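Only one protein chain is missing; all other protein chains are in place.
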Amino acid sequence: MVNFGFLLGHYNYWAVVVLFLIGLYAMIVKKNLIKKFMGLNIMDTSIFLFYISMGDVEGGVSPIIAHGGGSDVIYVNPLPSVLILTAIVVAISTTALALSLIIKIYEEYGTLDSDRLVELM
Amino acid sequence: MTWASHLPIIVVLIPLLTAYITPMLGWMDKRICNPLVIVSTSFAFIASLLLARSVLTRGVISYHMGGFAPPFGIALVVDYFGAYMCIVISFLTLMAAIYSREYIAKELHESKTAPYYTLLMLMTGGMMGASVTGDLFNMFVFFEILSISSYALVAITGKKVAILASYKYLLLGAIGTSFTLVGIAYLYILTGTLNMADLSVRLASLYGVGRSSWTLLVALAFFMVGYSIKAALFPLHTWLPDAHSMAPSSISAVLSGILIKVGALALIRVLFNIFQPEFVVETIPVTSMISWMAAVAIIVGSLFAISQVDLKRMLAYSSVAHIGFIILGVGLATGYGTTGGILHIFNHAMAKGCLFLCAGAIIYKTGLRNIDDLAGLGNKMPFTMAAFTIAALSMIGIPPTAGFISKFYLGLGALETGTWSGWVFIGAILLGSLLTAIFYMRVINNIYFKEPLHREDVQRDETPLGMLIPILILAGGCVIFGIFPRIPLSLAEPAAKLLLGI
Amino acid sequence: MIIISCLPVIALLSPLIGGIIAYQAGKISETARDLISIVAAIVSFIVIVAMVPTILNGNTIEYSFYYTAISTLPIAFRVGPFPLFLGLVISFAWILSAVYSHRYMERLHSRNRFCLFMSLTLSAVIGTLFAKNMFALFIFFEITLFTSYVLVIHEETPEAMAAGKKYLFLGLATGLVMFFGILLVYLQVGTLDLGKRGILDGVHGNILYVILFTLLVGALFKAGMFPLHVWLHSAHPIAPSPASAVLSGVVVKEGCYVMIRILYDIFGVNLLKTMLVSNWLVLLGGLSIFFGSAMAIRQHDLKTMLAYSTVSKVGYIFLGAALLTPTGLQGAMVQIFHHLLAKSALFFCAGALIYKAGIRDIDQMAGIGKKMPITMMVFTIAALSMIGVPPLVGFASKWYIVLGALEAGRPLAIGFGLVLMLSSLMNAIYFIPIIINAFFTGESEHGEHKEVRPDDVPLSMAVPMVILAIGIIVFGVLSATTSVVVIKPTVNAMMGL
Partner (left out) sequence: MKIIPSIFILFIGVMLAAAVAGMPEFGDPNSPANTHIVPYYRENSLEETGVTEIVTSIVVSYRGYDTFGEVTVIFTAGTGVIALLGRK
């Protein structure tokens, strides 16, 4: 019944799905603010992986045009790499801001436990 | 190639470049920041007006960044809606910038002045960029500029509660970002393009074809969730009341007035520019789904607002309700309805901007935040309170204020659908209007018709002129555009028609 | 012939601007403030008078602001005979009210605000009268709600705030219902113009009943008709007396006016006849007459009694209009004029009693007629007119309504005759004892007015009252003439005859 070819043909994507869910789960369920953000980073990383995966081409080489490179050379798709460069920077920026917020929260409240914070608020 | 043809990029670059200069100048002398920002936003405002004029005369403008043709390079596409948003954004930011001069001097520590203005400009640039872009990924990037700067601005006062509010906002916002990123990836993997116009063409061939339509639907769902978080559409609004009430009032005005509307803009772009109206209205009824959500948002947001004691929190919940009005209008996907939704973006920006600025003025002068303590302010700050009243009436939708016109269009749009759900929607609109009246009239009654607790409360002590001017301009706008609504309608109507393809 | 003229706009703007100037002037001098607001009302009156010849010659005056509002729905004005004469009487009553309030208000607080919102209310009422389309009409209709709300809660006591809350929120809710009806009309026929009689002609089906119901809810709320009267008996008495007079005399008439426009201009007589709703509407009017009178009898507070009496009189107006016959409509119109004069006079009298003797209760009025003869004479004339005693104008109105009922058909006429007799009787039950008590009974021992010297109200309060009383008599005597000259042509025009 199960089409293993289909499953295997998408194995990278399945990994991405699992990673995404782990990240999302951590983000929702974990009480520690830093762990929540680690969850977010896992989620983001899974998306990066996904972008890279979809750019891959069977037997492709990195997209650098060798001098006189013929048209028969297969390159991997460069566009997702470009997008992911930007997305990584965005994720880093968000994380930087989040961590500085967390530092402030710890200074002000003395705890990073989200339940405690709700009480203190 | 005259300079006028570069207007689409100019409106984005003015605030962003100002943002880059501000810290340098602020390092030399902090007093320069404010005039610089005011001048720059004024230019952005003028540029937006020129942009709108050229869109009105020459139709939709497509601007190729770096001269690369659209599917390969990034194209900026300014349609009526984009130009309209630019005007709203630059106008309200200008008001907030003028207001900030005196407000920020008291509210913020001196060392934060330069970062404040830098972030304000970045946020404006981000909103402008998101409004004029024709590229899906580019919109994501600009959304991040505006989101990250708004997270920082919410927390900029450094107050305990503000930091936590900002964290909450950031957490949800980051989830929204990730979701939209997934949506973009799915669309890209199906079509291989990121340009909105190209996407809409290439997606059209995929509707209902095999399993790839599943991916399509999931992508749509992820976009909806992601941008609904940014737009604070119920039930994803939970970050909004904290963030908007804890931010400095000038920022609250911008956040509530336009930032969430940019989220609505993204929703509109995804629904009508990327996915075609026929698909989202008929094939799968996404629009009617978000309309239902918006109708619930109107009622629930208003009910929550009624139960608030803190003035700014009440205003924040009112924003939840009014983003519902906007999204409802969009989701109706009829000529009148979508026009009403788009028109309400402008009307709500003015009214809610004015209200938040007034709330800021009250806090500035008296330090009061609690609605029950506001007695006697009608005599103490007559102009501010008059502006507050006008803006509140506009929120309720009392003629001849601007809110009435958007209510009229939304109502017509709901009836125009001709279905029973249209009758439910108009019920929600009217009930929402009545509920809005309940909580705004409570404030107005407190201001004018209640004995103040202390004698000194009735001494005349008006808001400083620098803060009063933007308040009065916005309140005046609420009335003027209620009597002369054709001015915003001249852009809103073609915008809706173009989006819906009618 | 249509004549483009900005006179309606001036009539509308002069109280608006005058009120704002008066508000500012009031910070310096109270007399100047009152003078300015009186002058503003007089200007408005004169402007309306200036339109009379044009209208009597069979022309219409129009004015519209281009670029206002939405494409097919400009904020525009059109003055025909009916709005004109109603406007004439209203602005005249307003002058009297402004004169009256000069002395009356001096014991109350926030006088500047009161003056401002009186003027704004006048402005909004005139806007409602002269509106060309339902859109503009609704705009002014809603503004009236807000401006009159401030008048209702003027005292700022908890009771006043509660009454105001009821008034405002019910008004908003019913206004929204009416708004819904307007949207329905606009979507059905694409116009809201009130000029063509029966713009809904050609629309079929149940939607018509929905539209009729929703539109009438808004209008009848403002008019204080029976099921929607719940705010009236608390809001009108609690306001200061000059405000009660204009609320009961004018703002309620605004609701009646809108009701008539809905019935005759949006639906039209023919359509209403095919809809077969006339009898139900007449029944509603009859209920209102009964209920208002019955409740009035039970009251001890004079102003509350007068407020309930308003509910009953609005029933007459509605009933007359709902008969859908020319004479019935004529009766309704005369009743509008009559009630405007008489109820204003009665509330002025009630105000005078409060001002001079501190009396609010009917039982305390024994013997007051000897001390305040002018007040009580005016009261008597107005009350007799309310009961429908012949030479007075109230009789004329009832007479026409009866005739209208006869035109509509025999069963209706008999039924209505009964209603009329009963309600006249009820009116007599609650008015006559007061009069007898005031003039022919000795002073009651618990009256608060013992120390009142035997003098009457000041001149500035007496004159408006007397003018109104004279008006009641004169129009009653001349009712045949006025109805031929003024009302009959108007009615014919509205009926499309």
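Details
Letters A, B and C mark the chains in the order given here, with residues in each chain numbered from 1 onward.
Note that in this section contacts are C-beta pairs under 8 Å (C-beta built on N, C-alpha and C of every residue); 3 or more make two chains touch, one makes a residue touch a chain.
On a predicted model such as this, the values are computed, not experimentally measured, just so you know.
Here the chain not displayed is in touch, across the complete complex, with A, B. Interface note for the absent chain: among A:Asn32, A:Thr86 or A:Thr111, the touching residue is A:Thr86. Only one of B:Leu36, B:Leu51 or B:Ile189 touches the chain withheld from this view, namely B:Ile189. Between the chain not shown and the residues B:Glu144, B:Asp242 or B:Asp373, the one that touches is B:Glu144.
Of the candidate positions B:Gly73, B:Pro235 or B:Gly418, contact with the unshown chain belongs to B:Gly73. For chain B, the residues touching the absent chain in the complete assembly are 16, 19-20, 23, 65-66, 68, 71-74, 109, 111-112, 115-116, 118-119, 122, 125-126, 129, 135, 137-138, 141-142, 144-145, 148-149, 151-152, 155-156, 158, 163, 182, 186, 188-193, 202, 210-219, 221. The set of chain A residues touching the chain not shown comprises 6, 9-14, 17, 20-21, 24-25, 28-29, 53-58, 60, 63-67, 74-75, 77-83, 85-86, 89-90, 92-94, 96-97, 100-101, 103-104.
Please note the rule applied: only the chains that are shown with their structure count from here on.
Spacing of chain A relative to chain B, judged by their CA centroids, is 29 angstrom. We define each chain's centre as the mean of its Cα atoms; on that basis chain A and chain C are separated by 71 Å. Computed from the mean C-alpha positions, the centre of chain B lies at a distance of 44 Å from the centre of chain C.
Chain B makes touch with chain C in their complex at residues 393, 396, 398-400, 404-405, 407-409, 411-412, 415-416, 426, 430, 433-434, 437-438, 441, 445, 449-451, 483-486, 489.
Interface residues of chain C, counted against chain B in their complex, comprise 65, 67-71, 75, 138-140, 142-143, 146, 153, 156, 161, 165, 168-169, 172-173, 176-177, 179-180, 183-184, 186-187. Those residues of chain B lying in contact with chain A across their complex are 137, 140-141, 144, 148, 151-152, 155, 158, 160-161, 163-164, 166-167, 170-171, 174-175, 177-178, 181-182, 184-185, 188-189, 194.
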